[in-house]
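With one protein chain removed, the remaining protein chains of the complex are shown where they sit.
After this line comes chain A, so read on.
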Amino acid sequence: MFNAPMDNVNFKRKINIAWLFKMALRDSRRNRGRLLLFISSIVFGIGALVAIYSLRYNIQNDINSQAATLIGADLSISGNKEPDDKLQNLLNKLGDDRSQERSFPSMVLFTKSQNTRLVNVKALQGNFPYYGELETAPVQAGKSFKKGKYALVDKTLMLQFNAKVNDSLKVGNETFMITGVLNKAPGQTGIAAGIAPIVYIPMQYLDKTGLITTGSRINYSYYFKFNNNTNIEKLAKGLDAQLDKAGFNYDTVESKKEGTSRSFADLSRFLSLVGFIALLLGCVGVASAINIYIREKIRSIAIMRCMGVKASEAFLIYLIQITGIGLIGSVAGALLGTGIQQVLPMVLKDFLPITISAGISWLAIGQGVILGLVISILFALLPLISIRNISPLNTLRLSVDDISTARDPFRWLVYILVLLFITSFAYLQIGNWAGAAFFTIGIALAFMILTVTAWLLIRFTRLLVMSSWSYIWRQGFANLYRPNNQTIILTVSIGLSTAFICTLFLIQQLLIGQVTLSTGGNQSNMILFDIQPAQKKAVAGLTREQGLPVLSEVPIITMRLEKVNGKTAADAKKDSTLRISERAYAYEYRVTYRDSLTASEQVTGGKWEGKAKPGKEIPVSAEERFATRINAKVGDKLVFNVQGVMMQTYISSIRKVNWNKVSTNFQVVFPTGVLEDAPQIHVLLTHVPNNTVSASYQQAVVKKFPNVSIIDLGLILNVLDELLGKIGYVIKFMSGFSIITGIIVLISSVRISKYQRIQESVLLRTLGGSRKQIFAITALEYFFLGALSALTGIVIAIGSSWLLARYTFNMPYAVNFLPVAAIFFIITLLTVIIGLLNSRGVLNKPPLEILRSNS
């Protein structure tokens, strides 16, 4: 450029920021329609992100408040003795509203039928429950019973004794009028609730019953509600030491959730996953738009460079422009997302069994806008830094669009920034760096696999295309590797979207499988125990006679562990290097015997043996954790003391027990042939469909087998089942929603390739290509792109969902290939359709018109 007239340009001039802004604006003016398309891609990406986030926050809140019905209050404190003065003082001060309850087992008398029955009396004072209700028939009874000498009685119990509302019930020395039938009660998920049916009475009459005297066994519970946003967990942990000293313990919604069901943890993990995938979808949407946008701008940039714009100025002009576009797109996206989140629950209200509150989540909106901006800039940087390398000569070499960035060191900086961004975001979602790193590596791997696939596709099609093929096929394939091809960018964006959609789908299927497993109709909800061997057949017969299934019937023998490899409790105590837990010897083992494994068990070591050989050592199967506790492996010798009889056994197999399945599980399982004569009791599990059946069944059992105790889990499982059912719906809904937004992002990222093919299609048409030919060529190109990326995406999804299932959700993995195949066809079809829609303009209008409008 030594002799060029531009020599007098001052290259050291200061950067004029105002001018840069003006240029950024001017440049954008050139083709607003096209700009709109790009912005729309950002809008969809961010819209998806904001909508998913908002829904997620709302749903999380909804589920949390639902979960509060597990205890019915923010905090409950209970113990089995009267609190001392110091504790009483504390209890009087805690919370903004408090209730108290005394509960104890007692024999009550139904005066009309003169039947007595063991119940769990709960004397209540205050406004408990604060979350959920005492659901009664008639409805108002749940609240009004506290006003007089009234009682609420468990529904099954009412049916069992044929009692009616307004009958009287004698508790201790006092007679209460039954004012309502109790259908559901919050806070009844505890173990104690199941032992006996519940009867609620107002606490003011408790003393008069005469049941509270020296020697009475009473449980004292205190329930607290906090109005403001107190951190209950922290508060409770602070109280723990004091409570423990006083012999009391506490329950919070969080601790109850943890103890009650894994589904809550699964749900929050799933929602994190959804959030993460929403972000990545946003990234795909925004990044592919920006990338193509900048590539299209190369000519303008080159012209500007010819006019004397410095490389750094060009860079800044477009950085400003992209920031502007990113901001507009993100704000619009946030609006769209919020709109969707507001409208959708309303539209779907009738179909969803859950109410999703439609509050506006400013957190989600803020996150969406900031993320949109950051993603725009971050992903624009890669093509933007190449702007610095666009020389004015590029005006002349327009056909060669490859501006090599391969040697630009800044490229690596951008890569690192992108990686850092994704990792730190993953950290925000997951909460630990190892997991975040794992996720980022996974994403990078997926990205690489897709890039490599695209690269291989380019290489192979180039070799593959033969002149003997028809014109259309040759063109269609050639489009994949010719200059100005879109193979890499589309493969990556379609592939990643497919991978995300498919991963979500697969994980959702697995989770739903788990949740339905737990709420399914044929789960045991009634347990009969203390069945004597002689009664076993008769009880099972009676159960079947009543039309109820015998879901499980197991003998239980109590025994103690005497020796582990010859070491007794005393040895274990002396020698800690044995690593045998001392408590293992103190424990009373409930053991069963059978000849086969159950569905919930899996042998992880050794070999299962179902039959003992007479006169030989007995092969037993040890549960994994039990084996660890006694530091034993396959082949080790254990001596069990079966109520006075020593049994020499060895561990023939180690089992993994899947606690997710509802069945009776045991630490130690004996083979058949040794314990048949040992003292044992039998346990029977059945499922009762409703309270009426439950009542008549219980009546029949109690009449015939008075020693058999029955636990009706109906009331306990009601609350839980409902909650789990809701969690199932939330998972389905969120994944459905995310999958749809994923598809929209996919559509929009294919859509932005519109202008890439227009020039060529128009040229083809001018040269005499028929509409049919162009149509076929485009269809072929998009078909190959769509099919290959979808396939690669699905393979990635299967891998990633396996990893997620195994390491994040800890659940068994299975793929249902039919829906996966459907995903494949849908995505391929979508890609082809959008590709064809993209070139519709070219096909329908005369070439000249298009050439003029798309100069």
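As a working rule, a residue touches a chain if its C-beta (ideal position, glycine included) is under 8 Å from a C-beta of that chain, and two chains touch if they have at least 3 such contacts; residues count from 1.
The working rule: contacts and distances are computed from a predicted model.
*Asks:* Out of "Probable DNA metabolism protein", "Acyl-CoA thioesterase-1", "Permease" or "Sarcosine oxidase subunit delta family protein", which one is the UniProt protein name for the chain not included here?
*Replies:* The missing chain's protein name, per its UniProt entry, is "Acyl-CoA thioesterase-1".
*Asks:* Touching the left-out chain: which of A:G215, A:P409, A:G566 or A:G768?
*Replies:* Answer from the full complex: A:G215 touches the omitted chain.
*Asks:* Return the single residue from A:P533, A:G673, A:G799 or A:P847 that touches the missing chain.
*Replies:* A:P533
*Asks:* Could you tell me which of A:T664, A:S738, A:T778 or A:S800 touches the chain that is not displayed?
*Replies:* Per the contact definition at the top, the residue touching the missing chain is A:T664.
*Asks:* Name every residue on chain A in touch with the hidden partner chain.
*Replies:* Within chain A, the residues touching the omitted chain are 80-81, 104-109, 116-118, 121, 171-173, 189, 191-192, 194-196, 210-218, 247, 259-263, 514-515, 517-519, 523-524, 527, 529-530, 532-534, 556, 558-560, 583, 586-588, 590, 641, 643-646, 659-665, 677-681, 683, 706-707, 709, 711, 713, 716-717, 720, 724.
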